[in-house]
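Okay, structure first, notes after.
All protein chains of the complex are present and in place, except for one that has been dropped.
Showing chain A:
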Amino acid sequence: MGETPHRSADAGTGGTRVTQSHEWPAGASARVAEAPVSTRTPGGTGLGGGGALPRSRRFGAERAFRGLTLAAGTAVLVIIAAIAIFLVVKAVPALRANTENFWSYEGWSPNETQPKFGIGALAFGTVLSSALALLMAVPVALGIALYLSHYAPRRLGTTLGFLVDLLAAVPSVVFGLWGRDVFSSPVRDFSVWLNQHFGWIPLFGGDGPFGASVMLGALVLAIMVLPIITSLSREVFLQTPTANEEAALALGATRWEMLRTAVLPYGRPGIIAAMMLGLGRALGETIALALTLGITFGISFNLIQNGGNTIAANIANAFGEANATGRGALIASGLVLFAITLIVNITARAIIYRRREFTESAA
């Protein structure tokens, strides 16, 4: 880094005093530096510099760019703070008006004169459907990603990878409608079969009706998060250093053993990040679940009976008819969703951070 210019002490604070250090390129003459329109034409002395060293320019592209990035960085904080304040301000009056316990009440009628609403069932449904979706999507996505990155011929891999990415561009309402109108009937048949043969497991118990269930919602969600997880993990797998793959092969590893020894461990932080992004999408998914779930307000582990609800789906369903308290209640539920997402992300960071010693030296 020998040729980078020294940063002057007051550059960061926007100070305008003359600085001691000189900036690159050193060839620009002093006159050019002080001219209102700064051009880079070297003044006779040549780029190598002859004569006196030029003074540093006070307003250059360097400083302008620095300001631009600073503004962009600050904007993120401002926006997040604004959203948080908005949510809290809107939510607090509704929470005050609530006549039941917000955490434990199973129901949602905030528009009554005696508002009653509780987040428990919604939060439970959100986490349950997302977790199920992830459980189904991750193995499939990793399988696809490994195939695309390490088994498929390169051209086929690229084409299929492109198709998977296209899947991510399908609007969620299309998935929702497809889930409700097409996918629900095979899921119903499968649910009935599960209920007949495995009804003794509480997950598959109940006596119907089946179909518009957590299982249908989770399956549709799984298909929706599949492309994100697949395409991110594929990128990570492709980045595995060839040297590591060859090291494994040279030790006598089969292809699968090579993947297990070199590729999967190397991609672990990336896989976790991909899962978290997928989970983020699943947690926040609105319309697909509003269309496929049975919409009930109760905490139940039953996966196949009509029912289930999530925070986001409930907002979509209830916002239209909500009065002021109703909207406040929905915003409060949004805050809870925000908190859930935050916890998920922090957990993921913690998992990645725990092995940082290994992942950092890998970089």
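Basically, a contact is a pair of C-beta atoms (placed from the backbone, for glycine too) under 8 Å apart; a residue touches a chain by one contact, two chains touch by 3 or more; residues count from 1.
Note that in this section contacts and distances are computed from a predicted model.
Set against the options "Stage V sporulation protein AC", "Formate dehydrogenase H", "Phosphate ABC transporter ATP-binding protein PstB" or "Peptidase S8", the UniProt name belonging to the omitted chain is "Phosphate ABC transporter ATP-binding protein PstB".
Summary of contacts with the chain left out: across A:A253, A:A316 or A:V344, the touching residue is A:A253. The residue touching the chain not shown here, chosen from A:L128, A:A262 or A:A348, is A:A262. Residues 154, 241, 243-244, 246-254, 257, 261-262, 265-266, 268, 355, 357-359, 361-362 are the ones on chain A that touch the missing chain.
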